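Missing here is one protein chain; the remaining ones are kept as they sit in the complex.
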Amino acid sequence: MKPHLQIEEEEEEEAIRGRLGSVKYIGDDGWVVNFVNFTTDFNSKPTFDKPCSIYVLQQYLTVILCINFRANRFGVFKHSDWIGKPFGSKVLSNKGGFVYLLAPTPELWTLVLSHRTQILYIADISFVVMYLEIVPGCVVLESGTGSGSLTTSLARAVAPCGHVYTFDFHEQRAAAAKFSIPDLPQPWLTMPSAAKMLKQDAVLCSFSPCIEQVQRSCETLKKDFTDIRTFEVLLRTYEVKEGSLDCGNINKGDSPQSLPCKRKQSSSRSSNGTNKSSATTVMAKPCSEAKGHTGYLTFARLKCLY
Amino acid sequence: MKPHLQIEEEEEEEAIRGRLGSVKYIGDDGWVVNFVNFTTDFNSKPTFDKPCSIYVLQQYLTVILCINFRANRFGVFKHSDWIGKPFGSKVLSNKGGFVYLLAPTPELWTLVLSHRTQILYIADISFVVMYLEIVPGCVVLESGTGSGSLTTSLARAVAPCGHVYTFDFHEQRAAAAKFSIPDLPQPWLTMPSAAKMLKQDAVLCSFSPCIEQVQRSCETLKKDFTDIRTFEVLLRTYEVKEGSLDCGNINKGDSPQSLPCKRKQSSSRSSNGTNKSSATTVMAKPCSEAKGHTGYLTFARLKCLY
Amino acid sequence: MSSVSAQDGSIENQNPRITWKDCSVLLDINDGDRLVFARLSDGSTVKIGNKKCSLRPLIGCPFGSLFQVETGPKGAYLSRVVAISEDDKHEEKGDAPLKDEAKDNRNIVDSNCAQNLSGEDIDEMKRQGATGEQIIEALIANSSTFEKKTSFSQEKYKLRKQKKYAPKVLLRRPFARSICEAYFKKHPDRIGFLRVDVLSLLLSLANVSTSSDIVVLDMVGGILTGAVAERLGGTGSVCNTYFGATPCSMDIVRMFNFNDKICRSILRSPLSDICSAWSNNSEQPKNQKNALDSECKLDGGKVSPHTGVDTTHDSLHVPEVEMIQEEACSISIVNEESLESSADGVPGPVPISMDESDAFPTIKACKSIKFGKKATPETINLWKANGFSSLVIAAPELDPWSAVQELLPVLSYSAPFAIYHQYLQPLASCMHNLQVAKMAVGLQITEPWLREYQVLPSRTHPHMQMSSFGGYILSGIKVCSGESQNNTN
Partner (left out) sequence: MSSVSAQDGSIENQNPRITWKDCSVLLDINDGDRLVFARLSDGSTVKIGNKKCSLRPLIGCPFGSLFQVETGPKGAYLSRVVAISEDDKHEEKGDAPLKDEAKDNRNIVDSNCAQNLSGEDIDEMKRQGATGEQIIEALIANSSTFEKKTSFSQEKYKLRKQKKYAPKVLLRRPFARSICEAYFKKHPDRIGFLRVDVLSLLLSLANVSTSSDIVVLDMVGGILTGAVAERLGGTGSVCNTYFGATPCSMDIVRMFNFNDKICRSILRSPLSDICSAWSNNSEQPKNQKNALDSECKLDGGKVSPHTGVDTTHDSLHVPEVEMIQEEACSISIVNEESLESSADGVPGPVPISMDESDAFPTIKACKSIKFGKKATPETINLWKANGFSSLVIAAPELDPWSAVQELLPVLSYSAPFAIYHQYLQPLASCMHNLQVAKMAVGLQITEPWLREYQVLPSRTHPHMQMSSFGGYILSGIKVCSGESQNNTN
């Protein structure tokens, strides 16, 4: 089971029995992920050729457990120094580099994965959990474990007494925790059997990257389901910087003020001889690149038949 | 030809020979449209059962021409007062109400139409004109005149020496200048003949509200066209207001500060006994409602065959 | 990926699948045209069109049931609709929409005289006891243009008539999702324009999870408090805090069908009480964290020692009789009619109505399930021992940085926080201040974008009208700003 959710293929340094461990390195300008080890079950060793149950054991995360994270460009970190530290601590390397030790959450897990292959992102995941009305005690069936990015969030939502049953059809992929969009199975094939397994009024969600899959799924769903709705969720992130805008030196024409696109220079340029001063302010704008599409989420509610 | 582009059905007060006339009433909080008359051709009286050519005669718009705009809730306006005024003037009614006299542009025309039936919006129109690389002297064929909202922009782009040929298949609709999405004809039927009429390397654009039309169009286009690309353009507008945020009265607990969602009150509420003052600033946020979809724009370039 | 959720109701009757007397329900009338919250009782009614129908037939029905207004000898009543298997429908209709692709509306002139049936004719049919379906059939038979329409237009026509002459009522479970959607659709201002995808993202980013102690600043009517409590399912605790002396309204919590355990997990505490408790002892919560670790239990039904909110009821710190009535809200039985009377001046909390004529009832009498008790000093001390595990803020009128400055100190280290706001600039300033002070990492401002699609044969496209804005979220994780080399225990 461990290989399924472990994404770095370095060897282990210490064997840690069944605890969650996640270390994130925070660089100067955001997240840089060096290592994550994420074992999801405490006692059992389920395998992915049959459905297994996954718990997220948040309560146990008061001791930092980290393996395989030895060095990055900011130096070498001694893991024995870390054990016993409270979460949120900043620890130093031999060169004065630092990392923060953070308690793992499904969101950190997803963030780590997002640097790799195609997965469900946080906006989709959050929406799915909300829309399926998953609360503690629910029993959830997940077809297509993929990277496990949804699984951890489902597990969090059903805890402490619910269950998530998850399976994947691709042997190698289940082992490598990858999942690539065009090779997804046809969701409509699983829907009639899903209808048989579900309780009345239960909600189904199908994630499909292509509209043709959605069209076909919706056709199939009409038989046993109602309230069929299809959504798309995207996330836009904003970047924040401190800066100022030039207020110009308009009438004089005596100071060269051609402003080609030299972004770095602009805030330090002096504008002499004007009565307009440019104060430094915090400015926010959307990041220029974003995920343009993850997939379509189709939800449907099983008809009440009795 | 006049009924095609005239959208209010009041009678004319004065007969104005072939000039553009457009009057927009500006209320306290934005545009309120009372009347628009938009005749597009100077001398001819083309009819829409055969293709006709349309010019936008921007040069002639130095005399305000308005008809049928007599009164709104702010009073009665005397049209004879308006004639000869420069554009941009504010004119008063008998009750002290006012309107600004604005020179018409295709954008104002589209804005007027947007209060009515389904049309192409400015973001789509702008993108189409740019993508088709329409410059003065181009000859453009438009199939599906609809409300004329694209036509005026095409005409502006080809002026002074190009031509726009436009036609519509719906007799009543061409007369009433409406166009409703689900009743559009099948664009793929016109594509083979379009390919025959076009010059080499010419660009075609097809606007389709439904994805199935796009799928079918793209299949058809593959025969004679290349660089087939499909886009969607939407517009988000922002509202700007002056306001302030409460900085709270956190530690004392002596002034009742429950803040349920009473938006109107918040900025005038006094926060006594704190060292935090809330200064009034300009704040902008996206408008909550928007056009969620207009249509898909599919572009294709005729293959070079010789 | 496809996921299905089925509840097994293992948490004591929390979300049963069948309605009961006194339960809260969401009535979806005519496919979302109207949304009404109601509490089921023998006497409660709902007004549909100009007919008043008793809600009694809904008691004991599974959520998800569909009802239709029918007229009996004693007037209009709600009758359960048995779902038709789509198999038969399908064979019958085939792919009609594809067949008439070549048909279009070019020859249809809307003259308003296409219908030969007059209003009087219809009234007469009703008097003679015709059902809604019969009236619709008659309208179609008497329409001179119906046959010429495309099948798409025919469907639209039928739907319009069905809504008018045979309105349908869907019985829905009031969950955070449906409650948020209902408010966003009908009265977004009452929940601070918080869209359901944004709410769901807030819960994720704040890592709302079992047995956590979550501090919320909820100035969005209680939707946030309710959503957090729903996720906790009675484990852990929700601390609804507020500035000043008057608590924020959390009326919307009443819409949830929360059991006793969940209600007791929702507590209130003025920010001043919390802050003064923290400042009494300057020790950071992290120091107690490891000490408490050994006491933690996985089992959801057991005592959750860091909160003082007991899920098995026997170690509750405040005896139930001491609950402060003014600060505790209660769920009570009233019927749908009570809106009108409350509008006429009946005292009680602000009524929450979803429509001009629909309302969720005001409080009248109490078969009291209490939520929102004031946290006792003991509870606050237990919170303090560990620090709160997450912070969620949804306070549209408040400057986020002012709130964060007060609330971040009460969080444990490594605790995530998520702040909703309608304006970008205040969040940007807040983020910048947090960056400069090195108080948090993983800071980001995100804005979700939600789009719904119409998926129909040959007519698939995104909805033409959409909410273009659901709000911004600033999220991050609180860290120790100094090196903690010396803090090892």
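Labels for the chains are A, B and C, by order of writing; each one numbers its residues from 1.
Definition applied: contacts are C-beta pairs under 8 Å (C-beta built on N, C-alpha and C of every residue); 3 or more make two chains touch, one makes a residue touch a chain.
Being a predicted model, the structure only gives us computed values, none of them experimental.
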| item | value |
| --- | --- |
| Where the unshown chain meets subunit A, residue by residue | 169-173, 180-183, 185-186, 209-212, 236, 245-261, 263, 266, 276, 278, 281, 283-296 |
| Touching residues on subunit B - with respect to the absent chain | 24, 26, 31, 56-60, 62-63, 81, 84-92, 98, 100-103, 105-108, 111, 120, 122-123, 125-144, 146, 150, 153-154, 156-157, 159-162, 184, 187, 190-191, 194, 197-207, 211, 214-215, 218-219, 222-224, 226, 228-238, 240, 242, 282-284, 286, 296, 298, 301-306 |
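Here is the rule we go by: only the chains that are shown with their structure count from here on.
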| item | value |
| --- | --- |
| Where subunit B and subunit C are represented by their mean Cα positions, the distance between them in whole Å | 37 |
| Cα-centroid distance, subunit A relative to subunit C, in whole angstrom | 25 |
| Shared-contact residues (touching 2 or more other chains) in subunit B | 211 |
| In subunit C, residues with contacts to at least two other chains | 424-425, 451-452, 457, 460, 462 |
